[in-house]
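One protein chain omitted, others in place.
The letters A and B name the chains in turn, as written, and every chain counts its residues from 1.
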Amino acid sequence: MSHEKRDPLARLKERHVPPGMRSRAMQAMAARAAMGRFVLQGCVDCGAVTYPPRDVCPRCWGELRWADHGRGAQVLSVTTIRVSTDLYFRGQLPWRMGTVALDAGPVALAHLHAGLTAGDQAEMRLMLDRGGNAALFALPAGKEPDMSDRQWREFVVPVKGRTILVSDARGAIGRALVQALLAAGAGHIVAGLAPPARIADLSDSLLGMERVQSVPLDLTDPVMVAECMSKIPGPLDIVINTARLVRGGGVSADGNLVEQRRMLDVAVLGLMRLVQASAPLLQGRPSAAFVDILSAQALAGDAAFAGYAAGEAARHALLQSFRHEMRATGVRVLSVFTGPSDDEDHQSVPPPKVAPARLAREIITALETGREVSCVGDVAVDAMDRWLADPALYTRERNL
Amino acid sequence: MTRARTPYDGVALCAPVTVAYQRYSDQSAHWWAGRAMRGLAESTGFGPVDIDGFCFASFSAMPDTAVGLVQHLGLSPRWLDHIPTGGASGVMALRRAARAVQCGDADVVACVAADTNHLDSFRHTLATFSRFSQDAVYPYGFGGPNATFALITDAYMRAYGVTREDFGKLCVAQRRNARSNPSALQRGELTLDDYLRARPISDPVHLFDCVMPCAGAEAFIVTTPEIAARHGLGVARILATIERHNAYPDDPVQLRGGWAMDGESLWAMAGVAPADVDTLQAYDDYPVIVAMQLEDLGFCAKGRAAEFIRATRFEIDGDLPLNTNGGQLSLGQAGAAGGFQNVTEGLRQVLRQPLGAQVPDADIAAISGFGLVNYDRGVCTAAAIIEACR
């Protein structure tokens, strides 16, 4: 095993985040950046596209509306900052940034990928910085970002070589995730296995892989959660919460309350137990992240899975607060929404369903692109679109 | 057609006061403003009851504005203004006060800029400077104005073929001018080699391209020639002024300032040409802005700054004495007072009351201000031509 090592007597390097004050308009841009969109404000009346975010059109004083735009840009000028009074950037110097002319019209300051220089064509990404605020990053046009780029790594969560806890590696999603993480070069995977242990666990080829360590983990037991953390060798970089108990049933009828309570315990208090045990470990790490998989049912409830949807909604709310708490630490909290997965939990649900392997791939993509909110599969994408467009209507539709 | 502008008849500019700068101060902006008022009183004899107009500029008087200062300083003015434009505030104070006096709204206007500099002031001022900065500048490396002007300098150098040696020549000349000014914070010799070999701060901006934040205050009086005469004060008249904000908003990178938009009207109103100017007090937060002013104010054609700099001597005894007190690059930048020192120094030179060396036979001074990087460029520009009344 190749865990990171450091001088035990050296003081732990403190992690800082970039300056965090933003206008409300900029917060709106960040809310869209969180979903991986590249947006700018356009005037409803004259069509002018504007940046930095404003509260009114600077050409005709008309109303502004956010819209997606082309990502093309040209680098106009470049500087390498070597002195900063900000604690975060002092730790990152030297830092390259520049002025870019967006194809959409406005001129913006942006972080630059290595090698970009004045006159170059760029492709813009609207990222979230370490403090969770929107930031423009210019990549070389037509090229994939280099995951070893020092500045780019501040905006994403690299998987390669890192220690990752998968809270439930017994279910189909967890197993697919362990496989995908191995393929993506994860350094060490801690695979949580909810008791009871099976004889077959001993000979499981996936759990027996060199970079996989299986650990008993049931999120309903605080002692087991704490003991799981104590068994992780070296620092923990990423937690992916795959634990869930899916049970159908309504509110007034057809709900086995013993099952429903256990489901909520795993979903809601289980998340809190996992967070409370792991967040202190993640906070000291560069590019740390906590990923949770949420059902799109979290957005509006679901009459056929009432208790389950309630648990997912509660988790959705907890994640918002957890994200806020982590802003000052630089730990990214990622929500991955999915529709029904193609596994034993959703046998009664008709297609389309999300293959666990697909979900696993998308989780890695979310990490490696720093996307705070992802929707995987047609069902989740459709749910999010409808919810964003008309939450009241969507809620009615889901509970007819 | 532009309307003809009313000349500044019946207006006198007098009593330049500079409160010697300090790198760091444990005093407040109010204290520094008080020192400036005391300096005005000592050079004019005006007391609180004589001053019926007050114009104030500062970044560090929070939570007070000019209103708070009025009560703090014991004034009862019938005309009050607060100018938030930093590097452009001196010329703007001058032209506002001038019209107030000319129209009889005030008789004696004290124009004061004062800023303190605590150990952490610069970082704090920066962190809360503007909404666009918070949203769209600081998150990109927090290089402060150095990074913003590095981007402008980078684009300007490539656009017009200006070199670091050209900027260095301006800085070296200003340092030579500073050496005779006992109140300049940086008076050590600076060679072109020193300039070129200085450590990079934000490429292509290096150490000697940057001003040093400090504490200080500047002040002057705008009144009528008659009142000035009764108090035995030497005065200058205002030949012309301009100001402009957010000029050329569609220029992708700032390669020109508002002076380019209004320069012609400045000279037309003044009735003189750049060649008639005895000294130029240009705003010098970074040498690239000095070069831009040389072009935009008509001292040379646009894009010809490099040639002009190479062919011109900017020392006090040179072809175009530039920033004769050493400019902010040698004095230090005392917040908003840095936008006033160009007015006080220009006034002192034409009144022949220099702090250091005197420009020979100086009568006409051009004064130029530039202020407030709200986002990616300085938003406010202003300029004035003044002439001594002999």
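Rule of thumb we're sticking to: a residue touches a chain if its C-beta (ideal position, glycine included) is under 8 Å from a C-beta of that chain, and two chains touch if they have at least 3 such contacts.
Here is the rule we go by: contacts and distances are computed from a predicted model.
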| item | value |
| --- | --- |
| Options "Putative outer membrane porin", "tRNA modification GTPase MnmE", "Kynurenine formamidase" or "ABC transporter substrate-binding protein": UniProt name of the undisplayed chain | "Kynurenine formamidase" |
| Touch partners, limited to displayed chains, of the chain removed from view | A |
| Contact partner of the left-out chain, one of A:R65, A:R150 or A:R198 | A:R198 |
| Where the missing chain touches chain A, by residue | 195-202, 216, 218, 220-224, 256, 258-259, 262 |
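Note that in this section only the chains that are shown with their structure count from here on.
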| item | value |
| --- | --- |
| Rounded Å distance, chain A centre to chain B centre (Cα mean) | 49 |
| Chain A partner contacts - residues on chain B that touch it in the complex | 122-123, 126-128, 131-132, 134-144, 146-147, 150-152, 154-155, 158, 199-205, 249, 252-253, 375-376 |
| Complex contacts: residues of chain A adjacent to chain B | 18-19, 21-23, 25-26, 51-53, 58, 76-86, 88-89, 92, 95, 97-99, 101, 107-111, 118, 129, 133, 135 |
